[in-house]
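Selected chains from the complex are presented in situ; the others are not included.
Chain naming follows the written order as A and B, and within any one chain the residues start at number 1.
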Amino acid sequence: MTDGPPDASDKAPERPEQAFKPRSTREVPRFAGASSFLRLPFHDDPRDVDVLICGAPFDGATTYRPGARFGPRAVREASALTRGYHPASGVDLFERLRCADGGDILCVPMEIERTLENIRARVAEVLAAGAVPALVGGDHSISLGALRAVAAHHGPVGLVHIDAHADTFGPAWGVDLHHGTVFRHAQQEGLLRQGGVLQLAIRGPLTSASDLDFAHAAGFELLMIDAIKRDLAKVEARLARAAASGPLYLSFDIDAVDPAYAPGTGTPVPGGLTSYEALCLVRALAGAQLVGLDLVEISPERDPGGQTALLGASLLAEALSVLAASR
Amino acid sequence: MTDGPPDASDKAPERPEQAFKPRSTREVPRFAGASSFLRLPFHDDPRDVDVLICGAPFDGATTYRPGARFGPRAVREASALTRGYHPASGVDLFERLRCADGGDILCVPMEIERTLENIRARVAEVLAAGAVPALVGGDHSISLGALRAVAAHHGPVGLVHIDAHADTFGPAWGVDLHHGTVFRHAQQEGLLRQGGVLQLAIRGPLTSASDLDFAHAAGFELLMIDAIKRDLAKVEARLARAAASGPLYLSFDIDAVDPAYAPGTGTPVPGGLTSYEALCLVRALAGAQLVGLDLVEISPERDPGGQTALLGASLLAEALSVLAASR
């Protein structure tokens, strides 16, 4: 006899305290019903939850292939297969955290500043309610809106940034704010804690020798892809130290992962993380005080099978488990 | 000056009486937010609406390629692009009908009779509330559940059945109830009005000469694909007469349409309807007293671009417009 069916986790009628957990698969099979992040209920008010997951469907700052405006929809759909209990950590994230799908923030493809302001305002609202904001992009520019609110609430924060690109680059075609500049702007606006920025999985080739000058000058610590590939345990240990260093914001760009695992993204770079490595990097933050997080650059167009979004949904659950583990 | 923006139809704040219309694209752009049928609100109680659209994600009766359990999800997602005003008829369906997405009926892939009973019960509930049930399948077997409720409520009804197959066939591997037998069962159970069954777009080849014997013996009227291809206007006129003949149930199997237009289905048959012809056939029912309808056999697997589901969503809106036109 077993009482843990994979698709029928709760046999009792839903009790009030279960309101912010994934819908029971007994009532709504994984293939059925409205798609929401991690099968959570849609709920607008952050005061009722510990974590509010919001979509930020914006790709107006993309320099190559757009499509990340469909990222939230893709992650919601792929979320059908996600679950909440981690056998390794022994943590059931939904037992510890009340979570909800907060819907999508109004993003206007043609207006980046208006969009960032909408994101900032929504994140500020979540933070003011005492909840943790989790964003699903959208291109990487959305992180700037979130960081503005986070820094306003918490002061300059530490950053764990997992990405193929440093995103501290200069203007493109004279446009100063695009998806490859977000952490330069965040640094220039004073949103990041000095010495608290860790960038992982960055890899070349780059356009020129000066591409990483800004990151180096700003004191960002870069753990290039080689460091991870050659000694994963060492990098995990480095992340564990970062986890103990104070409030952190986690920004995960799916192109950190190799195109074989994450073909659905706008500026893919070969030679990246495996899905296992990606999950390990997030998991290594166990115990961190995450004050916000985002998952960006998932663009479902080049990924009809949906494996990118499925990995994204898994990374989202993994990050929430980090949060749960610290409660 | 214009006041009809394509993606911002209502500038005023939402009024109560707008509650059962598609969400304003001003608040939720077409690429954003939760996917629902025709962008309608999710709502459980049929007493508040004129039409309740429910998913029936069941493909357990499929004899060839399964996957139609993902039909409701695909149609919801494709619904992002649908609209409600028909310039030809001058009818705005959402002005005349309060509509909602009633969610999915619990369908168990391994248990067809239990599933049909769940469908029957939900459809009966909708009918009892005075609303019209619209189902999105799922394979064609779901129609039997719906027709059982409809006939219980209205008595035997007329049927307009648009499909590549007559679905009056015999058992397969000794299984008497599969998706190719639904209208044989409906007839045998006395759910259909004598002389009131019209089958359109049926085409061969068939397995044997006797394949259509049941349909002929039962007095079903078959308008084979040639009739439609060679004189569409004549078939439209025939449908207009059917529309005036009393309560009708409309069952649209997407494989009526050619695989070029609807590749995402389980048993495609070349030589079918164009999308234009399909829309015309439904439109020709203007004025009909539709007491229920379904759209079945959309299976998104073979259709990564989503054109089948988009056509399905359009046919759904078209059918609701027929309903709206009679109000």
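By definition in this document, a residue touches a chain if its C-beta (ideal position, glycine included) is under 8 Å from a C-beta of that chain, and two chains touch if they have at least 3 such contacts.
On a predicted model such as this, the values are computed, not experimentally measured, just so you know.
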item: Copy number across the full structure, from 2 displayed chains; value: 6
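Operating definition for what follows: only the chains that are shown with their structure count from here on.
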item: Contact set on chain A toward chain B in their complex; value: 27-29, 31-36, 42, 55, 57, 69-70, 72-73, 76-77, 101, 103-104, 106-108, 304
